[in-house]
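Can you keep this structure in mind? I'll have questions shortly.
The complex appears here minus one protein chain, its other protein chains still in place.
After this line comes chain A, so read on.
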Amino acid sequence: MNGLLMVAGREIRTQVRTRAFVISLIVSALLTGGIAFAPKLFGGPDEYNLGRVGGQELAVQALAPEAKIIWKTFPDEQAASKAVLDGDVDVALVDSKRVLTNGEIDSELGLLLQSANREAQIGAAGVTVTPLQMQSVGADTRYEGARQGIATVVVLLLFFMIMSSVMVVAMGVVEEKGSRIVEILLISIRPWQLLGGKIFGLGVVGFVNLTAVVAAGLVGAFLSGFATDFPPGMAGIVVSAVAWWILGYAFFAALAGSLASLVSRQEEVGNVLQPMMLLFLISYGVSFFASTNPDHPVSEILSFVPPFSSMVMPVRMAASEVALWESLLSGALMVIAVAAVLMVGGRIYERAVLRTGRRLKVSEVLRTK
C-alpha cells in the first residue's frame, strides 16, 4: 500500500506542478462558471423601459410579474420619440392611444401592451375579468427544460473529465514502459502498486479538476439566478454525477492502463486504445440520447450495463426521476465491473509492461507467463 501511495504522490505532484494543469484548471472553471452565469447576461428575466406621454401607465407589471418594468414620462411626443430612437426607452405610449416604436416592436412586449390596454379598457367599463386557472393532469413538467439542460451538462462533463484523466494514465504507462523506467521501478514495487498508484494519483488530480469545474458551475448558476430553475434533488444529481465519474474513471483508466502496457511508443497509444475508445464513445452516444430520451428502453437498459451505465445512469438521473434502487443496483454492477477490469487489466499490465519492443496482443499476454 505504501508503494502505491508513493507512486500516487509522485503522479499528483508531477501533474499539479505543470503549468498546463494550473491553466486548464482555471480556464475550465472560469468557462463553466461563465456558461452558468451567461443566462443573466444574454437572456435572464426581461427588462422593459417604457416611455409615456400623457395618459395613464398600463398595468403591464401585473401581467408579467417576473419582468422588470420601468416607466419614464416625457413632456411631449417629440421628446418621447427621440428617447425611442436613442434607445433610452424600448417604446413610448402616447396618450394611451399610440405606441411609438423603433421599427418592429418586440413581439412579447407588443402582446403585453395590447393585453394591458384591453384589460384597462374592459376594467374602465366596469367588467372584471377572472383569469383562467391552469391545471396540469400530466406529470410535473415544470422542470423539464432545466433537467434537459442539466443532463446535457452532465454528459459533456463526464465525457471530457473521464477522457482527459484516462489519457494521462495511458500516456504515463507508455512513458514508463518505453523509457524502461519500469525496469527499475519494478525492483522495488509490484506491478499492481505501480499501475494502482498511477490510476489513484491521477484520479485524485482528475477529481480536483472535476470538483473545481462543478463548483464553478454552481457558483455561476447561483449568481446568475439560474439556480432558481434547478429541479428538486439537484444536490443528489450533482453528487451522483461525481460518484459516477469516479466509477467511470476507474473502469476506463484500468482498461487504458492495461492496454497501453502492450505498446512501447507513444505513437502507438491511440491505436492500442481503440477498443476502449469505441466503448467510451458508445457510452457517450447513448448517454447523449438518454439526456433527451431518459425513459426510452435503450436508455433504461443501458443504464444498468457497465460501463455504459457510468455515463447513462447519471444522465438519466438528471433528465428524469430514477428510483433509488435503480441507481444502487446499477452502481453495484458497475463496482463489480471495475473490480473485474482492475483484476484482468492488472494481470495484462504485469505481464506486458516489461516486454518492450513490438506491440503485444492481449491473447498472447494472457496465454504466456
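To be clear about the criterion, a residue touches a chain if its C-beta (ideal position, glycine included) is under 8 Å from a C-beta of that chain, and two chains touch if they have at least 3 such contacts; residues count from 1.
Rule of thumb we're sticking to: contacts and distances are computed from a predicted model.
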From "L-lactate dehydrogenase complex protein LldE", "Cytochrome c oxidase subunit 1", "Protein-arginine kinase" or "ABC transporter ATP-binding protein", the hidden chain's UniProt protein name: "ABC transporter ATP-binding protein"
Listed residues A:78, A:179 or A:211, member touching the removed chain: A:179
Chain A residues that touch the omitted chain in the full complex: 3, 6-7, 10, 14, 175-176, 179-190, 354, 369
